[in-house]
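The following block contains the structure, expressed as structure tokens.
Removed: one protein chain of the complex. Kept in place: all other protein chains.
Let's look at chain A:
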Amino acid sequence: MKKSKMVLLSSVLASGMLLAACGDGNNEGNTTEVNNNGGGENNAAGNEEEPAENNAGGNEEEPAEDNEGGENEAGNEGNNGGGEASGDGEGFSSKMVTDVGGVDDRSFNESAWAGLTQFGEDYPAADVDYIQSGSAADYLPNLQQLAREGVDITFAIGFLMADDIREVAQQNPDQSFAIVDEVVTDDDGNPIDNLASLTFAEHEGSFLVGAIAAMHTETNEVGFIGGVESELIKKFESGFKAGVEFVDPEIEIATQYAQDFNDAATGQNIADTMYSNGADIIYHAAGGTGNGLFTEAIDRNESGETVWAIGVDQDQALTEGDWSDGNVILTSMVKRVDQAVYTVSEETMNGNFPGGENLVFSLEDDGVGIAETQDNVSQEALDAVAEYEQMIIDGEIEVPQTDEEYESFDATAE
């Protein structure tokens, strides 16, 4: 009796899990395929009949099912050609797969989608859309879905998709792909011809906010909170530390990683400790963990102290940091993912897809920079930032990206 109950129970559990997983998948498909009704029909009906809206660029053969055939190539070229000729994006499609945050994550996914939306407005005949990933397991199927639809350029948003986009790009050599925040190569380290990597010079932007922090600190101590320790976040840290040091090598810098991008409690804890130990400005590159930093900064300001936080990725002062007498966010290091996605979409439409390249969006192309909200920053600091910005663009300051480079930066500064 008991045993059979257990079997029943576990099978119910298992099937529940399965159903839940399936349900998820269906949802994903239903909710996101707004523009792609044609795609579904396509797959079912075969390759002869092509709904006009999807690929009006005059390609008879739709690369719906067989992505390896030669006809596919012809189809794609047709697409690109169509875009070029009309100038309003006719027949061109640019779509993206979001990370789990979705297009309203107030971070890079939202920014990327803003870029694509802008592209869609400027070229009204172009087809832009996104698919949201519910979990890491969705990356691959989502990317494959866009590849099957014959999308001209597919963006993978976030370095977590590196392996999946590599696989999909190699399986569909005739379509164009791009990944944000990571340089992806094939297994031997060679560039993949149909895959562009879009990265940002976060260290340069972080240098600028570091300089601002150094000019505003009154305790001569500042802090940095990282999400998960990784090459990417190290760029933020190294740039920030270099910026502080460049202004005043005497300033102490506390750094700590929460080892989590979504743990506000740990973030608050770290910020609490740093502020208690004397830091008065803390920069975070830690996603949701950074919310804890803002909580702590607000709390301390409310109780009469003066401490500041520095935001990341977007102009965070617009959405976070308000307290009864202002905003605790000194400035933010913004990363223009929208700009990058827009530029690459446009170039691809014009037939200049930067395949196999690693495009770095730096200060020079306004790919990174300080936020537009500058109410809390002194004019003196803003002037200095403008000057440093020019020095970085001119190559007079070589901003470090890694611990090793920071060490040697250390030496040259002294």
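Keep in mind that, in the parts below, a residue touches a chain if its C-beta (ideal position, glycine included) is under 8 Å from a C-beta of that chain, and two chains touch if they have at least 3 such contacts; residues count from 1.
In this section, contacts and distances are computed from a predicted model.
Colleague: Between "Sugar ABC transporter permease", "CidA/LrgA family protein", "Carbamoyl phosphate synthase small chain" or "DsrH family protein", which matches the UniProt record of the unshown chain?
Modeller: When "Sugar ABC transporter permease", "CidA/LrgA family protein", "Carbamoyl phosphate synthase small chain" or "DsrH family protein" are compared with UniProt, the left-out chain turns out to be "Sugar ABC transporter permease".
Colleague: With the missing chain put back, one of A:Ser238, A:Thr295 or A:Ser362 would touch it. Which one?
Modeller: The single option touching the absent chain is A:Thr295.
Colleague: For a quick check of understanding: of A:Gln171, A:Ser230 or A:Gln259, which residue touches the chain that isn't displayed?
Modeller: A:Gln259
Colleague: Touching the absent chain in the whole complex: find that residue among A:Asn277, A:Thr306, A:Asn350 or A:Ser408.
Modeller: Within the whole complex, the residue contacting the unshown chain is A:Asn277.
Colleague: Which positions on chain A touch the chain that was left off?
Modeller: 9, 12-13, 16, 20, 101-102, 104-106, 254, 256-259, 262-266, 268-270, 272-274, 276-277, 288, 291-292, 294-295, 298-299, 302-303, 319-320, 322
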